[in-house]
Each structure stands twice: as C-alpha cells, then as structure tokens.
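The complex appears here minus one protein chain, its other protein chains still in place.
Now for chain A:
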Amino acid sequence: MSRSTQVARLDLAGIIVGIRRMAPLCLFVVVFGLAFGVAALSRGLSGLEAMLMSALVFAGASQFAALELWGPEIPLLPLIATTFAINARHLLMGAAIQPWLAHLPPAQRYASVVVMSDSNWAMAAADYQKGKTNVGMLVGGGIALWVTWLFGTLLGVLFGSGIEEPQRFGLDVIMGCFLLAMLVGGRRDLSILLPWAAAALAALAAMTWLPDHAHVIVGAVAGGLVGVLLPARKGEKP
C-alpha cells in the first residue's frame, strides 16, 4: 500500500503522545516566550496585549518583527506585509502534509493547522514520511508549544528582568539545531541531498537579492523543483 492511500486519523491518544514527544523542546520555548514578553513591554505593549499576541498569532518570528513596527502609531500595511512574508513558509508546510491530512474531515483538517509551527510540523512531516497515520504529533505538539509560548510570555510580562540576551547562553541556536535534527532523522536516501543543495543555494541567493524572509519560500520551491526533475527511483510506485 503506497503512502498516499494511508488513511490518517486524529484521536485523543495520538494528541497526548504528541504532547509528550514535544515536551523537551517546550522547555526552550518558555525562554523565547519570556524574551518576547520582555521585549513587548519595552516597546510599549501592555501585558494583556503581549499575551493576546502570543495566543492569537502564535508565530514567534513575526511577533518579534511586529514589535519593530510598534509605536504611537501602528502602520497597518507594513504590518500585514511583514507578517505574511515571515509566515509564507506555512503555505508550503501545509501543502507538504496535505496528502496526510486529506483523509480527515475538513473541520478537523483546518482546525489542526491552527497550531502548526516549524517544530511540530517538522516532526509531523517525519511521521508522514515514516507512514504513521495519527496526526496527533501535529496537533498535540502544537498544543504543547502554544501553551508553553503563552506561559513563557506571561513570565516575561510578570518578571520583566528575565533573560534579555538568550544568545549568550546559546539559546538562539535551538531552533536551527532542532530543525537540523529533524532533517537528519528523516529519510536516508542520498538522492535527497540534491534537492537540499538546491534549496540551500537558492536560499542563499534569495537572502542576497530578495527582500527579507523570502529565502524560505524560494529555497523550498527550488528544492521541490529539483525533486520533480530527478528521475523517479526504481520501485517507487507513482
């Protein structure tokens, strides 16, 4: 049975497993939430506004970027453009796991992605590659991250003298190391290195010539196109 015909499902047991598997990374997310809470207060947001942003937006990079735009007046179009540009990679992330989610009822499908972010998506994509059928990693992992992000922001708001320089302790590299671990833990086929090399080169070029944050979309599309151009492997059923 090929992967694309596996029937995905979502249940409470799967969600709980997802929460448990994501728990270690959540310890680090608290620190970033804390840093965001501190930064938000210093930009003039109230504690309530900082918490609301973490709860509703749940996208760290674009939340930090929004703080750069925050002042007595909030410019709306730059805010929308920045938020979209930074989060545009979610379009591709969602597309990549859509064959997996396709078997869920639409309400579950579109509710599941409410809590999609880099970390739980990377683990969910690995699950999909391995032929797992429970979407709990995406949802449970997302819930765990969301709660932790909110809790961290709360700590930052309450104890404003928290960690303001996470990079001093190596915390800024957490996300990169995590995503690399997910990447290496995935498929072991060496032919995948070609699309990845194309993605890295395209991302590099995009960082040089295109607006900020365009590199992820450009790199992902370049890698995908190289994947299409490669001849199908023997034994790979269409």
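Of note:
Assume a residue touches a chain if its C-beta (ideal position, glycine included) is under 8 Å from a C-beta of that chain, and two chains touch if they have at least 3 such contacts; residues count from 1.
By definition in this document, contacts and distances are computed from a predicted model.
Not shown: a single chain whose UniProt protein name, out of "Cbb3-type cytochrome c oxidase subunit I", "Transketolase C-terminal domain-containing protein", "Branched-chain amino acid transport protein (AzlD)" or "Sugar ABC transporter permease", is "Branched-chain amino acid transport protein (AzlD)". The chain not shown here is touched by just one of A:8, A:38 or A:216, and that residue is A:216.
Of the listed positions A:12, A:158 or A:204, the one in contact with the omitted chain in the full complex is A:204.
Although one chain is not drawn, its touching partners on chain A can still be listed: residues 4, 24-25, 44-46, 48-49, 52-53, 56-59, 62-63, 66, 70-77, 79-80, 83-84, 87-99, 101-102, 109-110, 113-114, 116, 118, 122, 125, 129, 167-187, 192, 195-196, 198-200, 202-204, 207, 215-228, 230, 232, 238.
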